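One protein chain is absent from this view; the other protein chains keep their places.
Our next item is chain A:
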Amino acid sequence: MELISILNLSYLVASILFIVGIKQLAHPKTATRGNLLGALGMLIAVVATLFDKAILTYDWILVGVLIGSLIGIILAIKIQMTAMPQLVAILNGFGGIASVFVAGAALQLSIPKYAFAVNYQEIVSIVFSAIVGGITFSGSFIAFGKLQGFITEKAVRYPGDQLVKILVGLTAVGLGVYGCLVPTDESIYWILSGVSLLLGVFLVIPIGGADMPVVISLLNSYSGIAASATGFVLNNNVLIIAGSLVGASGIILTQIMCKAMNRSLTNVLFGGFGAVATEMKDDGDFYSGKVKSTSAEEVAMLLDVARSVVIVPGYGMAVAQAQHTVRDLYQLLTARGIDVTFAIHPVAGRMPGHMNVLLAEADIPYDRLKEMDEINSTFENVDVVIVNGANDVTNPLAKTDPKSPIAGMPILDVGNAKTVVVIKRSLSPGFAGVPNPLFIADNCLMLFGDGKKATQEMIAALKES
C-alpha cells in the first residue's frame, strides 16, 4: 500500500476516535475513556503525519513539541478548578494563533506557485484562517483577562463603539478580499492578521464579565472553525472533521447558555449586562431597615429541626474555596437523617456545568445535584434553603420586573421554601448589578460573611447543639 493511503487511513482512524470520544463524554461513567480516546486519536494523527515524506527535518518539531508539552502540562496541573474557564480561554487562544501561523506558513509555500496559477480554495481558506484565528486569539485573551481580573469585568462601552466594530470588521473583510485577489503580496496577510487581532479585542472588550462563558464557548467554536479552515488549506480531512466537530459543540453550548439566561446571542454580543446596570437606581435605600440578619447559631437551630435542606451554590462559594466545607456540612446533615440536595442553576459558576465540576471536586455525589427544572417545583416542601454566594440566579426581579437587565432569565424559586438563608459578604449586587428583593423577603435571613467561614461556623454550631 502506498504511504499516502496509510496516512489517510490513519487520519480516518483518528477522526473516528474523536467522534467516539466525544460521544462517550456524554456519561460520567465513560467520560474518562472518551477523553483518552480523543487523546489517542490525536496521537495517531500526529505520529502518522511525522511519517509523511514531505516532512524532512524533525529538530524544530521536537523542540516545539517539548516546549509546548511542558507549558501545557504545567498549566493543566497547576490550575485551580475555579479558574477553569480562564484556562479553557487561553488554551483556546493558543489554538487560534496556531491556525494563523500555519496558514501564514502555507501562504509562504504557495506564493511562488501563485505567479503561474492561483489556487482559490487554498487562498480563500488561508485568508479565512487568519481572520478567524486572529479573532479567536485576541478575543480569548481579553476573556481570560476579564475573568482573571487583569482587565475590568465591566462592559467597556464608549460612544460609537458599534461603529468602530463595524469599521474594523469591514477593514478585515476588505483586506481579506484584496488578499485573495492579489495573493502574491504577502504583507497583506500579516496586516490582515493584525487587523483581526484588533477585531477580537473590539468584539470582546464591550462584553461584561458575566457573559464571558458565552463568549468563551463561542470562541471555542471559532477555534474549531479555524482548524477546519486550515484543513481546507492543506486538503486534510482529519483537520476538517475535528474542526467542524468542535465548531458544532461550541455553537450548541453557546445556545444552551443563552437559553439559560433568556437572552439572544446578539444581545450578549452587542448588548451587555454591565451597560444596563449602571443606569439602575442606587440600592442604598433599597435594603435599608428591611434586611434581617442572622447568626450561625440561629441557622444551626433551624437546621436542627429541618427535614429537607437545599443548598444553592454560586460563584461566591467557589471563590471562597468553600466547596469542601459545604461537603462537610452536607455530610453532617445527611448523617442526621436530613435530606440534602443541591440546586444547580444552568449558569451557576462561570461555565455551563462548572459548578458540577467544583462540587465533584469536593466529593459530593452527583445524584444529589438537581438541575433547575427538576427542583424548582419542589421548593414549597423544603424547610431550609441555604444560598451560598449566589445572587443573580435567585433574583425574583427576573420574573417581576420586565425592565430589569435579567428580565426573563430563569431563576431558582428559592423564595417558595419555608426559610431561606443567604450567605453573602455584603449586600453588593451580583454580576448583573441589580438589587435582589429576595434579601428583604419575610422568610429570608442574611448570614453575612465569607462563604467558607460562615459554613464552618454553621458546622461548629451544629455540632455543639
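Side notes on the structure shown:
Everything that follows uses one rule, which is that a residue touches a chain if its C-beta (ideal position, glycine included) is under 8 Å from a C-beta of that chain, and two chains touch if they have at least 3 such contacts; residues count from 1.
Keep in mind that, in the parts below, contacts and distances are computed from a predicted model.
According to UniProt, the chain absent from the figure is "proton-translocating NAD(P)(+) transhydrogenase", selected among "Amino acid/amide ABC transporter membrane protein 1 (HAAT family)", "Aspartate carbamoyltransferase", "Ni/Fe hydrogenase subunit gamma" or "proton-translocating NAD(P)(+) transhydrogenase".
Within the whole complex, the absent chain has one touching residue among A:94, A:202 or A:315, and that is A:94.
Annotation: of A:143, A:175, A:207 or A:238, A:238 touches the absent chain (contact as defined above).
The missing chain lies against chain A, touching residues 15, 18-19, 21-23, 25-29, 31-32, 34-36, 38-39, 41-42, 45-46, 49-50, 52, 54-58, 60-61, 63-65, 67-69, 71-73, 75-77, 79, 81, 84, 87-88, 91-92, 94-95, 97-99, 101-102, 104-106, 108-109, 121, 216-217, 220, 223-224, 226-228, 230-250, 252-253, 256, 344, 346, 351-354, 356-357, 360-361, 363, 365-366, 369, 371.
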